[in-house]
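Removed from the display is one protein chain of the complex; every other protein chain stays in position.
Here is chain A:
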Amino acid sequence: MTSPINLHAVKAIYLFELARTWRTLFQSIAAPVISTSLYFIVFGAAIGGRFTAVDGVTYGAFLVPGLVMMSVLTESVSNASFGIYMPRYSGTIYEVLSAPISAFETVVGYVGAAATKSIILGVLILLTARLFVDYSIQHPFWMAAFLVLTSVTFSLLGFILGIWADGWEKLQIVPILIITPLAFLGGSFYSISMLPPLWQKITLFNPVVYLVSGFRWSFYGQADVPVGISLAMTALFLALCLTAVWWIFRTGYRLKA
């Protein structure tokens, strides 16, 4: 008889998507690790030496959580969006749509794989950072929690983007025009207390600020915004993404005629 949950399907999608990662190992893992290393060399070692410590943390160490967050969220978006856009583009999505698999299971498969990839990437960047700077993690549990939460949330956002996009151009333009600027202006490279007062206010509309701030708190116990608010905002963003995904499957938006 048919079981209430199609675990085989979730597993099939999940492993299929992860297999894609291994096939494109350089592009999906090596490239972000290399580019993050470049940030460490340029900002941490070369320029960072001239900066004073931020709130008692050396600039190099201050950068670590910000850079991890930045890579994780941009890679989450691009992985997840590509993962679902590709079958839509090639037409193979027919199989997922005709399979005995629920919306929830589909999302767990695709988003789970993208998030897993981002978490692996985040850990790799953390390990790479060790080669350049010394850092400590005061709250490992919360560090892991923020890493997972961010990976899942932004993979969901990527999934939504991959469903919404009706061309390669749109798929590229959102990360370039929205995600990257938000990430850069989200306090990856600076503490928002360094900004002029007006910009400090404006920057609070940037969701990335809360992620970076919360993540940095888990390292050094200091944050731009209280960690509770960071957590709440991340959860809120997650809820928004889940609602959008729920709506997509309910209406069949861009999936079913």
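Rule of thumb we're sticking to: a residue touches a chain if its C-beta (ideal position, glycine included) is under 8 Å from a C-beta of that chain, and two chains touch if they have at least 3 such contacts; residues count from 1.
Basically, contacts and distances are computed from a predicted model.
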item: Name of the absent chain as recorded in UniProt (options "3-oxoacyl-ACP reductase", "NAD(P)/FAD-dependent oxidoreductase", "Chemotaxis protein CheW" or "ABC transporter ATP-binding protein"); value: "ABC transporter ATP-binding protein"
item: Contact residue for the chain not shown (choose from A:Ala99, A:Ile120, A:Val133 or A:Val148); value: A:Ala99
item: Full-complex contact with the absent chain, from A:Phe16, A:Phe104 or A:Trp168; value: A:Phe16
item: Residue numbers in chain A that touch the chain omitted from display; value: 2-3, 6, 8-9, 11-13, 16, 19-20, 23, 87, 90-92, 94-102, 252, 256-257
